[in-house]
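Take this structure first; my questions come after.
For this view, one protein chain was removed and the others were kept in their places.
In this document, chain identifiers A, B and C correspond to the written order of the chains, with residue numbering beginning at 1 in each.
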């Protein structure tokens, strides 16, 4: 380990860095996110793609908290395999994050409470010890200033010029009071000063950012993007209830729906939320609800009801680690079984699975249309990472968003009919419908079995007709469902399947493996139910398929075999510790499994 | 069709009848069940096994209602393939039931409102037209007396002597007022009189019951038997909420728990019901809750919680036809997916599936033990028929019922330990536990991920340890799970699988097929989750397996393939019109499918 | 004319109180000239929960206990509709109790008819939260929905009718409908509607109802007085009927309903009209 006290060290040429992951870690409340946000601005201005995540213990205040940002020349939908720079505000930060550092990592350690613990950080790393907290409190009377202080030092490390650093800071903090801004700017200077002492004088950086230019991209989370897609497709009613990590969907729509004359209602619980959305949907409004795993579990009866009564409903599930309350801030994909098989009885439903923020937008819009076209519940399956991590994606194509209300009848259309039956039996399984308020469209909507008029009936013949009619919908809408993303070596007989947070991770791991001579093909379904033939065909065309998922029991694997895939071909690669796969970790697991073949 | 007006007709020898199905049908409120109950007494006294069911439209009053009883020399767990005697109080009864008559059936038709509709009843059937309702009202001033009236006639048809008939009647009606009893006895005589007119004089019956003697058997429903099993195994707390067809479990325990110093609470809803049961279970009481499909859907989050927090819980699901409110009084097995995959996240659970009332008792008791042994939710999967139909079964072996509280610690046992951790990591996945009140056993129980002490923890290493620990339970309890019932031609490569109401139907159909030269082997799993190897082995040993189930989407089939069975071997034979398979119907379906091979 | 669904005859037992609710509702529609197609009748599950099959309106049959959130959602999404929720005492006071509290609190523009028969009718006779005698101080004392409504500051309309007092019931029904049609919010009308089959409360209620409308000293405008009067009557074994509390306040969402720059019905929105706002919104995420 090189503890940097000797300025001479920085005579070497700075390394070019077009794939840089920076982590700031400390206790919750240390403000790790501040530095990361400033850095994100810097990296974006150099034309890099961004991925930002944070890791907060399930504690109210305090507990380990860290924020990470990756800036990369290529777009990756994840963190990659290691951290290049770690700003550690305490010992725990080193213990939690030290093991993930690259061998040439740079560690900036806050020595206010003592020296850095030994034996964790790679011995080849460069360590810059600085008593941030002590300096900040002594010089500026506020511990929180250590963030701008750290940013000052970091700017020199990555070769940012001082004025630019000051600009970024002022831009980010423009809403602060003049006094607070001033304090932060002083802290920044403090950072420059320490850098000077360490020999990181202006022009003498350790790293160098690429010369790229800022691109027009969105930096957005999946929760926001899904809500945006819903709004763009005419979504006008949302009812929800706070829950991590789904709350942002509710907050976002609460903030934005009113400008579009839409309504967000915070309900008294999830049962109320989905039923309010049902009420709105019945009037023809495009309605959505959402929650995270336990809240979705509560909605099971109501979801079955939408399937039975043929009510359009979009349901966002920002999955978190379960079972039960589980680990609210951690990653898991443990609800696939529940989304596909939960709720009582047999009913048509659609489960969509986006893999990045762009797809969240597109699938948010598509789900909004599909719900009204198919008159059934449509899930958008997110996971903690997809929900809350920000990533840069191309600007959304607003013009591509259509509004398709399916077989909703206007008053004129109703008047032209000989007879109007809410549940008329049609070839495609979908009945035209008139919403309350439409003259002449009187009807009954019910969750009991019913005849075409909506009158309750348990007559066996009618029952079969109605079950068959509803089941036919799935065939009807299949052509509208998003196709899988497939790539890789089509001649290979080894496949990988994964969804959600695994999408980005696999796309990067795939290349690591390719570099190591393991050639594979990748298949990323974006529909989990009804399973499309393409996915079964993909599996049929492989000798073995690695099913990469964040579930202990292998829910995705069970979904695939339950849909008819040969279970003998499926090899589960599972992680269920609450954290996403690192790319190198995943690559190793697959290489090991291949070795065992 | 022979309409019986000519007494000469009955000179022929009566047919011996050791497998007789009688149906009484009319409008709800017609009291169809009365005749059937009396008949059941008669049939049982002749040494026959019984199966009784009724079919009530989901209407409050009125609507088609029918009751059926089968008396048979052998024990069948179902109705068989046809009706031998139909007592029809109206036209609708003929329309609903006429098609299911045997060619030599006897139809007693109430002509009060006109002649019997033509063309429905087989032309070879014998029809006895009697204006029951008109006579009853005219002679006895009450329509309801038509039931005893009908029983009088029926007694003569089956060759019962008049005094015995009168005894059965008095015995059944012993709780009635003297006046009401008198009216019924007069009605009975009216029946004898009409029989006389039809030539069915004493000693001249159409049918003859076997000479067998009454056996010591129980005549009980699955709901009652499951509740009984729970009680026998020390079950002492039940919380529920009314719902068809599960209410009888609540009612039965409400009536019987107090004598055993136990408690039944009718909660304000299903969420409260399961959580009250959780509260009781936490104190070490053996607790159960139950409901039917929509109510079970509501409990999803709480069930996941039991899995997470490791709380013993028995859950009876008396499934009804869904989705949503569906058809409350109709048969379906549409919740297998929900029971196995519902609730958020991955957690251990057990889903047991009895096939007759004896097994309901045994599995009721076993589930009560398993819940405390494995500290997880245990489902008892019933269906409408199993729940509410009565059948004769051997007397329960009360001595065979054990009480096994698993690793529950007494105060002394706690005191002997060095340390006590509620969630200690053990090889078998099960942690010893002390219930509140036990000195020195202080602990935390939570649905969050936690360390061994029960303290909330999201630390990745701990998480994996805890998930693995919980998952190991399933392996541990596998040896305690009930084995499948298997029979048939073991050399055959054609298999049948079915559960619940299908159990009895298959056992009879199997023989019909054997008589027709179709040789098969039958496998009836009594555990749906975790799937036992024996079931997968059975499938592996077949060329094709018919999966007989009451589900449109083929949930059992999906469960089997999801558990690793080769989906190509599975052929679904599904009925989802709300009624159970008739044996000949099922035999035909399988023969057709075999023909298509 | 397009042939559409026509209301059927009720499936209730003869003598069931629920017939009276149906009658009063239909009469009120007549009196106020309310169009069937502008009316949405949502129900819970129970014998009560089949009334929508028998009344000329858009009908919806919810799950057990969930009718109030659904009605709330519908009334918000299309304020031009007259939204009526109906259900039983099990539906509203047991499984739906939490939603009732919040419906009171929220004051959304919905008429809620709670058909109280002090029993679970459809499931054949179990005790409901109003079983036992009204106002009797036993350990498991019955719930009084109107007293509960009084305790929640948001409430604006609380009344109780009795099927045997047809004129009063008709009048309360009209007033309740007027309340929601004037966008004053949640009108709660509990109707004593006996179940002749499982719990015949006709004789008991006949003897015990007390017509507050006929009480000259009573004004329905004082929350505290209403509460005290209810308690006093209960103490005497009486059940108050009539208008019990009434307040004039705008309904939930009245603020945005006044903004008439846009169609009130959410379903009438065309997102293409909002192209620029969407663009602007997206701009905030540009990096």
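For this structure, a couple of remarks:
Everything below uses one rule, namely that contacts are C-beta pairs under 8 Å (C-beta built on N, C-alpha and C of every residue); 3 or more make two chains touch, one makes a residue touch a chain.
Quick caveat: nothing in here was measured; it's all calculated off a predicted structure.
Of the candidate positions B:191, B:254 or B:441, contact with the unshown chain belongs to B:441. The omitted chain makes contact with just one of the residues A:66, A:325 or A:509: A:325. When the whole complex is considered, the residue among B:392, B:431 or B:561 that touches the unshown chain is B:392. Although one chain is not drawn, the whole complex shows that of B:31, B:80, B:284 or B:429 it is B:284 that touches it. In the full complex, the hidden chain is touched by chain A at residues 59-63, 241-244, 247, 266, 268-270, 294, 324-325. Although one chain is not displayed, its contacts with chain C can still be listed: residues 93-99, 101-102, 105-107, 129, 135-137, 139-144, 147-148, 150-154, 185, 223-224, 227-228, 231-232, 234, 249-252, 254. The chain not displayed touches chain B at residues 40-41, 44, 50, 214, 216-220, 224, 228, 231-234, 236-237, 239, 256, 258-263, 265, 267-269, 271-273, 275-287, 301-302, 305, 309, 392, 395-396, 398, 401, 403, 414-422, 435-448, 453-456.
Note that only the chains that are shown with their structure count from here on.
Chain A and chain C, compared by their mean Cα positions, are separated by 42 Å. One simple way to say how far apart two chains are is to compare their mean CA positions; for chain A and chain B this gives 45 Å. Residue numbers of chain C whose C-beta contacts span two or more other chains: 50, 61, 63. Under the contact definition stated at the top, the residues of chain A that touch 2 or more other chains are 301, 305, 309, 446-448, 456.
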